[in-house]
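Submitted below is the structure of interest, expressed as structure tokens.
The complex is shown incomplete by one protein chain, all other protein chains being positioned as in the whole.
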Amino acid sequence: MLIEITHDPIDPDAVRRSVGGSHDGAVLLFLGTVRNHNDGRTVDGMEYEAYEEMASEVLRAIAEEAATALGTDRVAVVHRIGSLAVGEVSVAIAVSSPHRAQAYDASRYAIEEIKKRLPVWKREHYTDGERSWVRGQTPRPVEEKANMSEPPSDGRPGSAGAERGKGGMA
Amino acid sequence: MLIEITHDPIDPDAVRRSVGGSHDGAVLLFLGTVRNHNDGRTVDGMEYEAYEEMASEVLRAIAEEAATALGTDRVAVVHRIGSLAVGEVSVAIAVSSPHRAQAYDASRYAIEEIKKRLPVWKREHYTDGERSWVRGQTPRPVEEKANMSEPPSDGRPGSAGAERGKGGMA
Amino acid sequence: MRVQTRFFAFYRDLLGSTELTVDLPDGATVGDLVSSLRGRGRPFDGLPVAPAVAVNRTYRGLEAHLTDGDEVAFIPPVAGG
Partner (left out) sequence: MRVQTRFFAFYRDLLGSTELTVDLPDGATVGDLVSSLRGRGRPFDGLPVAPAVAVNRTYRGLEAHLTDGDEVAFIPPVAGG
């Protein structure tokens, strides 16, 4: 599994090509990209920061949970940090599986968990020179370890009392 | 919108790059690929056939309905016909939108409708030399034209009395 | 009137042909066309009683009326993707 927190630009095609294979009938690639607008303001860039040592571990845990939902080990999750321009890719998630339903579920699971749990923050740069931290979700400790074996169910870390993000990426 | 029934190999990266842009925070690429197995039999290729004149029109209708669900015109749908080897891409669907929920919904909508309505058939080639048509779904006429304006709702063509496909692509 | 029928995939294999011109009484429906074909006996009686049909590239029910020159395609269960 390709799992990475990187300072370098993401190559979406390479991430996609890291999954797939002759057993699989469905490949799904999700890209999160920096938008030029948020909450009615014009954005000209985004600065991503991570608690890197922890983010690597959390990203691996998310990928492994997604693989369980997927039923295959064909999962790739790469998150970029640093300064990104509008249009650049901040996160790429690729999965493949024999059937498409599992691919859609696992892909969606991975991006939702990233937004709930990954210790990453981002600051928008507006065209007027101002900057502000994008409001996010408050991660919560896993209440019961038993939940770990049921990725797609409720009760995930961060699912209780999560704040709605005001915006940022899609 | 890139909408195509093609006899040539599909370039997934080109399909993906045909969507996206600075307004969008989410890009989703779905690929259907030929699996090496189905119902316990080993498959070494797939032969796709279309009612081409009609398939082009239906594919355009599906793309336009997906665009309505998506809220943007960044939709690409390409379906290949002819003889495909295991691992080759039979269908590519790319969408992009400001927010990810719409991208996942529109992508899924497009592939489900393709499987319900697109006049395309496929014949599996097994390693023992046998061939057989993959069982599919029986498309139905649109009962009420009013349904056309509500792509993600029920009552879509083919949703009533559809036969479960026994296999084939994911 | 005269309509042009087309057969794909499994139906083409069944009938051994891709197209057939069929004469029908004025006012005939898709259902009448299906009955007329099935009435020819083998191999046409291998067509379903209620197949999916597209008239001029739009899916239509058995009750749809046909017009001279229509293209009527017999659509086996589809399996794209």
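Every chain is named by a letter (A, B and C) in the order it is written, and numbering of its residues begins at 1.
We adopt the following convention: contacts are C-beta pairs under 8 Å (C-beta built on N, C-alpha and C of every residue); 3 or more make two chains touch, one makes a residue touch a chain.
All figures in this text were calculated on a predicted structure; none of them were measured in a lab.
A.B. asks: Indicate each shown chain that the hidden chain touches within the full complex.
C.D. replies: Computed over the complete complex, the missing chain touches A.
A.B. asks: Across the whole complex, list the residues on chain A that are touched by the chain not included here.
C.D. replies: The list for chain A reads 32, 48-51, 53-55, 57, 79, 90-91, 111, 114-123, 133-142, 157, 163, 165, 168-170.
To be clear about the criterion, only the chains that are shown with their structure count from here on.
A.B. asks: Distance-wise, how many Å sit between the C-alpha centres of chain B and chain C, to the nearest whole number?
C.D. replies: 25
A.B. asks: Round to the nearest whole Å and give the separation of the Cα centres of chain A and chain C.
C.D. replies: One centre to the other, that is 50 Å.
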